[in-house]
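A single protein chain has been omitted from the complex, and every remaining protein chain is retained in its original position.
Lettered A and B in written order, each chain numbered from 1.
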Amino acid sequence: MVTIHHYMILSAILFFTGVFGVLYRRNILVIFMSIELMLNAVNLSFVTFARYTQSMDGHVIAFFVMALAAAEAAVGLAILVMLFRNRSTVQADDLRLMRD
Amino acid sequence: MELHLIGLGKAVFIWGLSLTMIPVLIWFERKGSAFIQDRVGPNRAAVLGVRLGGFIHNIADVVKLVMKEMLVPSHVNRWYFVIAPFLGITVVLFAFSVIPWADNLRFSDWNIPMQVSTLNGGVLFILAITSLNVYGIVLAGWSSNNKYSLLGGLRSAAQMVSYEIPLGLSIVGIFMVYGSVQLNEIVRGQGELLFGFLPRWGIFVQPLGLILFMVAAFAETNRNPFDVPEGESEIVAGYHTEYSGVRFALFYMGEYVAIVLASAMIATLFFGGWQVPYFPTEKLVAHAPVVLKILLGAGTVVSLVAGLLCLGYDKRLGHWGDLRDQEGKILAVVAFVACAAHLAGLVFLWGKELPAWGLATVATAAQFGAFIGKLLFFCWFFIWVRWSLPRFRYDQLMRLGWKSLIPLAFANIFFTGVVLVLIDRFRS
Partner (left out) sequence: MELIVFYILAALAVTGAVVMVTRRNPLNGAFALILSLVSVAGLFAMLHAEFLFILQILLYAGAIMVLIIFTIMLLNLSKEELREPPVGRIRGLIILVASLVGLLGFIRVFRGLPALQAEVDPAFGNIEPVGELMLGNYLYPFEIISVLLLVAVVGVVLLAKKVI
């Protein structure tokens, strides 16, 4: 019998894999994909609780998150391409014009 | 248990159908292009003297492709290079699971839907699955590790993402008119009559939607006039430059299966799917004996005429010097046997009462025939367009998608909504 606990643990594992990716990796593309993974993990828990409470509000919220992720992907990737054009690097550590 | 068996049978049936359409399409392409360019086309390959107007040529083709070496160049990313061809075709085959090919088969206490899955999301599921289709091409282009292939993959990715939007938006009008996204429900909604004489097909209520959908479907299947990802005059052969043998054949099979899927969607959404015009399911079942007699009688007459025509086909007698000289006679014998079988069936069933399942099956067969007829027409339409129109330039293609199709699709949705509201007001 699958319980909420199963889904929540899976969601937590996915989420913290994403956290680890954001903190550890220096490649902006990978950081970007880690953020997508985190959003996705949150969606999973929304849907799980929607199933538990038998109300579809969670589905609507998850839909909004997906729409947000799409907007974020479009803008983020455009910024990334511009950065690469101007600085020709995708390493987050190299992008510190404001620092020194 | 029985339900599982029926589901399995249906899955095997629709996959078999979509895969058997591939040789038919190749034959269409070969003979159709020959017809359009005023050539003869393939006419040599034969099995026991039977050439079937070049159809047997497909077998020779398959044998050639299987026998060829599957070359893996040394500079490619091996793992992706090998799996890429399989992705495209498997993904498209999944999408067939929601295509209905007849109305529910109803007799005694059975009610079997004639589609593998009655998923509530129907059309959206097809859109979702076909949006995965791009990965095969992108992977092939990237893993080939060569500039032209990469360009092909890039072009394909941009094109597919761009044209998915008009593809999805153009059928929103259909959803609004028929009030469902379930394909079977949409087809059922197309069985009524408009103004009392016109079938309520998608083409008559959504003509602009049909045009938009067709253009977008051509782009999604990477067919001419939108086949820039493999544009051989610009980038060698695009994403499949480095492929050979069966892997190369898989790309072609994937493309043809995608065409079959697009044709099935056009037929289902805009041309009434399995609806026989003016004959809704109840009427078909009620008149099943007559329908059966008409079908068998037509079969008798057609096979008789075909046999006589084959018998008279001897304009190059003695040209080949082998069994192919006798092809007309061989085919005539087959046709006469078919004619006799139809006639025997007609005589046997004359004046007999059909059981309930027999009536339902006859109606289903008639609807399936209508569906296949429409499907074949649109498959031919794809070939026809390919050999008639020149290829777009890449910037023209993007401009068409973003600046023409998408605004038109929005206008279509808006207009449909206004008309629906007005009709509603008018009635109440």
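Definition applied: a residue touches a chain if its C-beta (ideal position, glycine included) is under 8 Å from a C-beta of that chain, and two chains touch if they have at least 3 such contacts.
Owing to the predicted nature of the structure, the values given are computational and were not obtained by experimental measurement.
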Residue among B:Met160, B:Ala217 or B:Ala332 touching the omitted chain: B:Met160
Chain A, residues in touch with the chain not shown (by the definition above): 1-10, 12-21, 23-27, 29-30, 32-34, 36-37, 40, 43-44, 47-48, 50-52, 54, 56-57, 59-60, 62-64, 66-75, 77-82, 84, 88-91, 93
Contact set of chain B toward the excluded chain (per top definition): 80, 119-121, 124-125, 127-129, 131-132, 134-135, 138-139, 141-142, 150, 153-154, 157-158, 160-161, 164, 181
